[in-house]
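In this view, the complex is presented without one of its protein chains, the others remaining in place.
Up next, subunit A:
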Amino acid sequence: MTRGRIRARIRRSSLYTFACYKPSPTEEDGPHDIQGPGYSRMVYCNQPHIHEQKPLKYCSNYISTTKYNVLTFFPKAIFEQFRRVANLYFLLAAGLSLTPVSPFDPVSMIAPLVFVVGLSMAKEALEDWRRFMQDMKVNLRKASVHKKNGVFGPKPWMKLRVGDIVKVEKDQFFPADLLLLSSSYEDGICYVETMNLDGETNLKVKQAMETTLPLDDDPTFKEFSATISCEDPNPSLYTFVGNFEYDRQVYPLEPTQILLRDSRLRNTAYVYGVVIFTGHDSKVMQNSTKSPSKRSTIEKKMDKIIYFLFSILLFISLISSIGFILKTKYDLPKWWYLRVPDRANLFNPGKPLTSGFYHLVTALILYGYLIPISLYVSIEVVKVLQALFINKDIHMYDEETGTPADARTSNLNEELGQVDTILSDKTGTLTCNQMDFLKCSIAGTAYGMHASDVELAAAKQMAMDSDGQNGTPTSWEKSGKAFQESEIQLETVVTSKDEDAPKPPIKGFSFEDMRIMNGHWLEEPHADVILLFFRILSLCHTAIPEPNEETGTITYEAESPDEGAFLVAAREFGFEFCRRTQSSVFVHERYPSFQEPIEREYKILNLLNFTSKRKRMSVIVRDESGQILLLCKGADSIIFDRLSRNGRMYEEATTKHLNEYGEAGLRTLALAYKKLDEAEYSAWNEEFTRVKTSFGGDREAMLEKVSDTMERDLILVGATAVEDKLQKGVPQCIDKLAQAGLKIWVLTGDKMETAINIGYACSLLRQGMKQICITTMNTDTLVQDSKQALKENVLMQITNATQMIKLEKDPNAAFAVIIDGKTLTYALEDDMKHQFLNLAVDCASVICCRVSPKQKALVTRLVKEGTGKITLAIGDGANDVGMIQEADIGVGISGCEGMQAVMASDFAIAQFRFLERLLVVHGHWCYKRIAQMICYFFYKNIAFALTIFYFEAFAGFSGQSLYVDWYMLLFNVVLTSLPVISLGVFEQDVDSEVCLQFPALYQQGPKNLFFDWYRIFGWMANGLYASLIIFFLNIIIFYDQAFRIGGQTADMTAVGTAMFTGVICAVNCQIALTMSHFTWIQHFLVWGSVISWYLFLLMYGELQYSIPVNAYRILLEVLGPSPIYWSTTLLVTVACNLPYLAHISFQRMFNPLDHHVIQEIKYYRKDIEDRHMWRKERSKAREKTKIGFTARVDAKIRHLKGKLARKYSSMGHCVPQQR
C-alpha cells in the first residue's frame, strides 16, 4: 500500500499516561454475541445499494422536525384548532345556525369562524414552513461521500445512505452516526467535540480499530467491503454494541469507534467513516423529544376566564329559557297574533319544555357574543406581530455572527414579561469558551495591567457611583473619596483602557505589562524565576502546534482552551513552542537575547496528565544541559500542599494575588517545579514503568500513587490568571436582570471550580458572600457506604444550611448554594427536593455544577413546579435541550455552533446579553399589551352581548336580537378588532430606553399587576356598566316617542342601529382611553373603526334588493337627519366612559404606579431639566438583590462605610487628646 503524501504523524497515544495506555480488553474478548431482538441491524459497508431495498432499507438521512406535512396539515391543524373550547363552541353554534333554531343568518355565524380558524391555520402553516426551511438547510449540507473507485464527491446530507463511506474534514459536523475507520493520525485517533450532545467542552478521543487503520486514503476504499451487525437505533449516547466483519474475521465494536451525528471533528485533518445510523435513527435524533407546546400563564388564565364566561353564558341562557317557558306557557296562547303552536314546536305552549329546550340552544348561540370569537385570532395576530418586532429589533442583532433575534414561537411573548427565575447554562451562554491569558504572579510580583471585563465594569460602575454622590453631604463625599483611593488601581485600568491603541488583539492573550513584555523581564529582579515560569508555560502541556503555511504563524491544538492560552502567552513572552516529536518538544526561545530566537530541544521523559481528580499535570523534561526538571501546574490548593519547605518563598504573596484573581473572576493555576537528579529519577521511573505496563483493576490508582510520590517537594514559581472570557456584556446583563428582580441559577456541566470562577466573573458570587457548598464525600472510597447514608448526609447539609440562613441576623448577608451533580441526584429525589428548593430559594445565587442534561431538566422542573413561578432556561447546546423544553420559556443561543438548543427553544438570541432587552423591554411590553388587550376584549364583548340579553327580556325571551345580523358579524371581526390589535401591537407604557433604565418596572410583570383577578373583574364590571348604560339610555330615548321632526317613531332596526352605534363609539373611546401611546396607526385604527362603522351603514343601506330588510337607507334617510340619534350617541359614549376616566384620574392622582410617574417625568421633560434626579432614580430603580455588580459595589460601600465609621470613632477619641 503506497501513501502518496507525507504527513506529520505522531503517535498521540504515547503522550498520555492514563487515557490511552489502557490495555484494551476488547481485543482479548472476541466478538460480541449479538443475536435476537434489538440487534437486528446489518450494515454493508461501501455497498449502499444493498440498503435501497427492503428489508435492509433503513430510513434516509433526511430529518424533519415539522409538525405537519402536506397531507396531514388539514386534519391535524383543524383538530388543533378545535381543541380550544371556544372554537369548538363556535363550530357547534355554526352547525346549529343552519337549523331553524338559530337566531341568526347562518352566514353570520360561519363566516367569522372560517375567518378566525383560517387565520390561525395560516399562522400554523407559516411557522411550520419556517421549520421546514430550517430542516432543509441542514438536510442540504454537503458531505464528502465515496462514489466509486476511490473517488469521493459531495452529496447532500439527506441523500446519505446506510453503508456509505464518508470523509469528514476538520471542523465539520458528522452527517450521521458513523463508524470510525481511520483518521489522519497514524493510530486512528481523532478528536471529537460533543458539545451539541452533552455540552462538555473538552474534546473526546475516539480511536479506530487496528484492522481498518490502513484505510486512510481515498483510493483504498475502491475495494473495501465489510459487514457490520449491530444494535437497533436507540437513544443511548454512550453505549454501542456491534460486530464488524472484515476479511472473514469478526471484530467487536465499541462506543469509542462511533462518531455521532451533530458532534464535530476537531484537531484532526480528516476521518473516514461508515454510515451506520441515518436521519431519525441516529442517536441524537432518537434523543430528541417532541418539543412540548407551551402556553403562557396569561393564556391559561384566559381560559379560566373563558370558562367563567361560559358559565355566565349558560346562566343567562337558562334565565332566558325559563323566562321563555313561562311566557310560552302562560302568555303565548293569548297572543293571537303569533298563531301558536307552530309546526316545529319552537313556540308550543302545549309543550313548553320542548320549546324551552330549543330556545336554550337558541339562547346559547345568541349570547355567544359574550365569548369573543376573535379573541384567539386577535391574540395570535398580535403575537405574530410582536414576534416580528422581536425579530427585527436591531438592538438584538449580533454583528459578529450576523444573527438577529428569532422568536421561534410567538405563543410566549407575554410570558417574557413575567419571568421569575432564569436558569442558565454556562459554557457558550455566559462564556465564549475562550480563555485569555490576563495576569500572572511570578516570584511574588503581580504582573498584568489589563483588567478583566468584570473589573472594568466594576470600576466604571464605581466611578459613576461616586459621580452621583457629588451633590450629597460631605461624609458621603469622603467615603466616596476613600473609596476611589482604594480602587485607584481600577481607575488606572479604566484610563489605560482608553489610551489603548487599536492594535490587533491576539486571541487568548490580553496581557499587558511592559515590565516583562518584549524581553524586559530580563531586567526584573527575579529573572531566573521568570525564565522558569515561561518554560513551564511552554513545556507543561499536551498541545500540538500547527504551522499555518500562509501566515507563517503557529496555532495550537490544545485539549483545553486554557492550555492554548498559556502557549500563546509563552509565545508572546518569547518562548514559542514550535514542534513536538515523539519524545521531544522544541521551543524557539528568545533568550538570552530577545532579538534572536534559538531553538532548544527538551526531551519529554514523562507526562503525568491532568485528571479532574488530580487537578494538576506535570512533565518531566531533560533540557539540553542534561538537567532533569519536573514542571508542574495545577490548582493552587493542590500545589501549595506539595511545596517543599524551601519552595514556599513566594507563597504568601502568591496567595494574596491568587485571591485577588479569584475575586476578579479569573481562573487560576499555580506553577511549580523541582529539580531532579539522575538517580532519583531513574529509581522513580523504573517503578512508574512497571506500574504502567501492569494489568489489573487498580492500575490507575497505582499510577496515581506513583505520580504522587514524584510530585512532591515542589518549588513555587508563580501563578497564572486566565480569564474564561465572558460573552460580551454578560456581567452587565446579569446585573440588570438581578436589578429587575430576577433570580439567576447557573446549571453547568463544568467542574465546580470553573463554575465558581464564572460565578465570580458574573458577580453571581462575591467575596463576603457565604458559600454553601453541598457535596458528597469522596464517593470512590465510600463505594460500600450505603446510598442511604449518603442521602442522609446530603439532607443534613441542606438542613444545616437552611438553619444557618434562618439564624442570620444581618439583612445584607448573602448566601450562595453550590451543588454538584452527584449530590444533586440525591437532592432531587422526591423526599428531599423541597428542602433543597427552599434552601436554594433563600440563597442569592445558585450554582449547580457537573449536572447532566437530564438533571438540568429536573432542576428546571423543580423550580417551575416548586415555586409556581415562571422560569426561563437559556442555553446553547444540545445538553440544554431538556431544560429549554422543560422551562416555561426556553431561550437558545444561536449564532454559534449547533442548532439543537435553538431548534428546541422558543426564542433564539445570539448573545446572552440580549436577554436583558428581550425580557425587560419586549417582555415588559408584551405582557402589558396582552394583558390589557385581553381585559379589553372581555369588556367589549360583555358590553355588547349583555345588550342582546336585555333586549331579549323585552322581546318575551323569544330569542330575537335587536341588531341586524351583519352588524353582529362585523362587530368582532372588523369594527372593534383592529383597535385592540393596535393596542396589542403598539402600546408602550414607557419607551424602551426607560424600560432599560428602570429595571424595577419589570416587576410589574412577575407581580402580575395587570392581569390579576381584581383587574379582570373590574373590566368585566365596566362592561356590565357600559351595557346597562347603552341599552337603557337608548331604549328610553327611542321606545315610543317620535325621534324625527317628521313625527316618525323608531322601529326595531332604527333602535338597534342607534344602540349599535352607541356600542361602537363607547368601546372605541374606551380603548382610546386605555392607550397611552398613540402613533398615527392607533389614531387611524381607532377613529377609523368608528368611521368605518358609519361607512358600512351608508353602504349597507344602499344595498337595494338584497338582505337589508329594514336597514335600507338607515343612515341617510332614517337616522342621519335625526339630531336625537347623534346626541344619543354622544350621551352614551360619554356616560359609558365617564366612570373609567374618573377612576384612572383618581388612581393616577392618589396611587400612581411607577410607569405613571415616569410618564409624567418624561412628559414634563423633568429628566432633561433635572438630570441629577433622573440619574438618582435610575440607580434606585431596582429590586433588592444580592447578586450582580451593583450589589457587589453596595457590599463594598457598606464595608468601607463601616471601616470609615470605625476610623471616625477612633479619631473622635484621638482629637481631644491632641488638644
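Things worth noting here:
Following the convention adopted for this analysis, a residue touches a chain if its C-beta (ideal position, glycine included) is under 8 Å from a C-beta of that chain, and two chains touch if they have at least 3 such contacts; residues count from 1.
Throughout what follows, contacts and distances are computed from a predicted model.
Matching "ALA-interacting subunit", "COP9 signalosome complex subunit 6", "65-kDa microtubule-associated protein 3-like isoform X1" or "Cytoplasmic tRNA 2-thiolation protein 2" against the UniProt entry of the left-out chain gives the name "ALA-interacting subunit". Of the listed residues A:68, A:1043, A:1060 or A:1093, the one in contact with the hidden chain in the full complex is A:1043.
The residue touching the chain not shown here, chosen from A:197, A:1033 or A:1193, is A:1033. Touching the chain that is not shown, out of A:853, A:959, A:984 or A:1062: A:959 (per the contact rule at the top).
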